[in-house]
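One structure is given here, and the rest of the page talks about it.
All protein chains but one are shown at their positions in the complex.
Moving on to subunit A:
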């Protein structure tokens, strides 16, 4: 009881909970699940953009894209490390991912069909991720909050690079402008879905807010994203594919149309355009690399054996 009071006091005072502090089992489980899903999202997220590294149409864009996908691997690494501070094991979390027992952000189950998608993912998907993640820099669990500060800085950099690609393309040929618009048409609604189900249907929100893991509801964050993005779309010269999107002076926010929640649940449920492909890709890399990891472990064991003998 005393431990629980101390935990509640720390959380209520907006102080950070650290790995060696006592914490309720539910808090630990919720965090491991959330951080693992976040790490999985970074790793699966390497695929849709990695799809365009080999075909990037300029060497500068190739370098930017390769560096970005490399950053995502880095984000995955330190998020797995944050999960390990809670007693999770990376190998075990990876097994859960490739066996479909843990989820990742559904946005990565959509295909990247043109190079414009690289820019639109940077602008909308990374933009939505930033809106979701900036509050996590103040989340109650210390290692997660600190990891998120670095992740958010890099995501912000990625978002600007994506937007800059789109600005450049919109100033290019008509074919490029058309390519950007088609890409926006495909990514707009899935980006809005990134904030999760509406508050009335979100099962995890209430407890997570009480523990200060989460600080805003899904709908609050979604509204913030829409309000932020509309002027950026205008500046870019693209049309967001929503006839109901308009400024509501009374609310001081943009109204927007109804999200296709049937599609959302279909993709979350495993039947998105690329769910099977993404998992199969990750599983293949993991399985193909098993003998390399075994070799490294065997070599390390031999070396430490030799040192003990010597």
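We adopt the following convention: a contact is a pair of C-beta atoms (placed from the backbone, for glycine too) under 8 Å apart; a residue touches a chain by one contact, two chains touch by 3 or more; residues count from 1.
Criterion: contacts and distances are computed from a predicted model.
A.B. asks: Pick from "Acyl-CoA dehydrogenase", "Sn-glycerol-3-phosphate import ATP-binding protein UgpC", "Bicyclomycin resistance protein" or "Phenylacetate-CoA oxygenase subunit PaaI" the UniProt protein name of the chain that isn't shown here.
C.D. replies: Of the names offered in "Acyl-CoA dehydrogenase", "Sn-glycerol-3-phosphate import ATP-binding protein UgpC", "Bicyclomycin resistance protein" or "Phenylacetate-CoA oxygenase subunit PaaI", the one UniProt assigns to the missing chain is "Phenylacetate-CoA oxygenase subunit PaaI".
A.B. asks: Among A:76, A:143, A:196 or A:272, exactly one should touch the missing chain; which is it?
C.D. replies: A:76
A.B. asks: Using the document's definition of touch, tell me which of A:43, A:184 or A:213 contacts the absent chain.
C.D. replies: A:43
A.B. asks: Can you work out which residue in A:23, A:36 or A:134 touches the chain that's missing from view?
C.D. replies: Spelled out, the listed residue whose C-beta touches the missing chain is A:134.
A.B. asks: Can you name the residues of subunit A that touch the chain not displayed here?
C.D. replies: Touch set of subunit A with respect to the missing chain: 43, 46-47, 50, 53-63, 66-67, 69-70, 73-74, 76-77, 80, 115, 123, 130-131, 134, 152-153, 155-157, 159-160, 163-165, 167-169, 171-173, 175-176, 224, 228, 231-232, 234-235, 281-282, 284-285, 288-299, 302.
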